[in-house]
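Report on the structure given below.
A single protein chain has been omitted from the complex, and every remaining protein chain is retained in its original position.
Every chain is named by a letter (A and B) in the order it is written, and numbering of its residues begins at 1.
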Amino acid sequence: MVQPTYDSTPAVNGSLHGKADSGRRHLRHLFANSLARYYFLFSILALCLVLGLVIVFIGKTALLLLGQISMADFFLSFNWTPEEDKFGAAAFIVNTFSLTALTLLISVPVSVGMSVLTAEIAPVWLKRFIRPILDLLVGIPSIVYGYLGLTVLLPLLRRASGESLGDGLLAAALVLALMVLPTIARISDDAITAVPGKYRDAAYALGSTRLQVIMRVVLPAAGRGILAAVILGMTRAIGETMAVVMVIGNTSQLAKTLFTPASVLTSNIVMQISNVEFDSTWNYALHMMAFLLLLISFLLILVIRFLGRKRREG
Amino acid sequence: MKLFKKITFTALAAVFAVTASFAGAASAAGSLSGKITINGSTALLPLTLQAAKEFQRLNPKVRIAASGKGSVTGPQAVKKGIADIGACDWDASIDVPGFKAFSGQVANKVAVIPFATIVNKNVGVDNLTTEQLRGIYSGKITNWKQVGGADADIVVITRAFGSGTRVNYQAKALAGGDIVKKEKNYKETGSSGDMKTAVATTPNAIGYIDLVYVSGDVKAVKHNGVAPTTQNVINGSYKVWAYGYYMTKGQPTGAVKAFIDYVQSKKFQQGSLKKLKFIPISAMK
């Protein structure tokens, strides 16, 4: 094989050199390969460490509660009056479930609809316009959402419902739905965009309309990613506090109506944790609530995954 | 993909740099003597921040870090040793309702804080007695009609249990009366700002707040016929006020002592503290 002269390698022995080079390069790749493997392993271990730290940190204090009050009281009693040593968290637990469900009910259709719009329907210029704007919503600090909720949303709700306060689950769910909108919409958007174009081509070739392609081909194919998006949005909604405490009313009672001033696990933790003594039953109870929050998210994630799998199979 | 490689590389390098400087800095921190950490009451925070600014200007080598989360955080942080000064809205060296005394701590008075009962501007009532307030907060009085106002439900807004403002307000304005939660028209807020915004935007609302935050968008009502003003606090006719304290572990020493001395000095008390609308401790004899 005659080497053209533009190659810096001399024509003579060129092939030999090349072989040694590629051998060395191969070794280098193998080395990088194993190094990277260790690095990824290190990362996951670091993540596990954080996970462990949080669980140990919360659990350590939470378990101190066991010796102080009966767990049945904690889980089943609706009476949370720490001043009188009554630590019943049942109302918060129920409220947390209702608030999460209400938030998802409002936000999932809207968010997934938005993601379909940006990923499948809108022309390119509109996509380029909508996406960064959605991202903007994430950056608005929670207290600004809370402040606007307090000064704009609550008066609106008051007028609409005739209540004189307006605080409650509905106000909190509306604020939260807006806050998790970008998380769900943007991550599902990416999931939908990642569905290979040939799936769509095949469906269109069979004569499907766009709606049919979206509902029967694209959304199921992106299901896994959308599910992840919903879960991340939901966990964000569960963990969000600063905005919620401004509009939910912070009263430890069961939310019987949408406008009952109430409290959820997170809002109660945030409102009270800075006002309790470290070595008090109250503080242990609050940590137990944080631990419970982890368990509840765990449970909800399992449920969502289960539903998702069932739907895919069905 | 070069971009990604670059980002990863820079990030890794930065992590190492941070770790290295962290190790270096940690060993240097031991030799720094003039570092003061202040934590606790948020109500005293404006005063603390202003004093810290002035004090650091006079003593450039002293570094002051301040934060606030709630009154009880102050003495607790001091007890744990993670703060040198714990700002607290009550004297934490003795028992108060709801909180045990922190033994071994010294309470240094730094300011007088008056509190005011505030209502939404649509409320026609101008004066409330201790009895009426007790009735409102315990849930026995639920309509403004019962205290001489228009026929409208009273919306009670209160601070969370453990807030310094609530502890003092309950002790002074309600004479130890209870604040009882209600199924409707009752809400707890987390900070003075939230309280003010909530009362200002909710028709028929009543709440309470440090006098310094009272401004045009809410109405401060008289307590037992006495208007909440600085003058009335000093001449002894308005009773709803309390001292603000800096809690320290034992008697303060060194930079901490110098800082507290500065806050208690005539220069600061008569100057910035007055401008912040707190009342100097020397005025209360």
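Assume contacts are C-beta pairs under 8 Å (C-beta built on N, C-alpha and C of every residue); 3 or more make two chains touch, one makes a residue touch a chain.
One rule holds for everything that comes next: contacts and distances are computed from a predicted model.
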item	value
Chain not present in the shown complex, as UniProt names it (candidates "Quinol oxidase polypeptide I", "Nucleoside ABC transporter membrane protein", "Glycine--tRNA ligase alpha subunit" or "Phosphate transport system permease protein PstA")	"Phosphate transport system permease protein PstA"
Sole contact to the chain not displayed, among A:L53, A:M71 or A:L156	A:L53
From A:L64, A:A90, A:L137 or A:L258, residue that would touch the chain that is not displayed	A:L137
Sole contact to the chain not displayed, among A:V218, A:I238 or A:A285	A:I238
Those residues of chain B which, in the complete complex, touch the missing chain	1, 3-5, 7-8, 11-12, 14-15, 18, 21-22, 25-26, 29, 35, 37, 39, 42-43, 45-47, 49-50, 52-53, 56, 63-69, 80-82, 190-194, 212-213, 215, 272, 275-277
Contacts of chain A with the absent chain, listed as residue ranges	29-30, 32-33, 35-37, 39-44, 46-48, 50-51, 53-54, 57-58, 110, 113-114, 116-118, 121-122, 130, 132-144, 147-148, 152, 178, 181-183, 186-187, 189-191, 193-194, 196, 207, 209-212, 214, 224-225, 228, 231-232, 234-236, 238-242, 266, 269-270, 273, 290, 293-294, 297-298, 301-302, 305
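We take it that only the chains that are shown with their structure count from here on.
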item	value
Chain centre separation in whole Å, for chain B relative to chain A (CA means)	34
Residues of chain B defined as touching chain A within the complex	69-73, 76, 80, 98-100, 152-153, 155, 160-163, 181-190, 194, 197-198, 201-204
Interfacial residue positions of chain A with respect to chain B in the complex	82-83, 147, 150-151, 154-155, 158, 163-167, 245-246, 249-253, 260-261, 270-272, 274-278
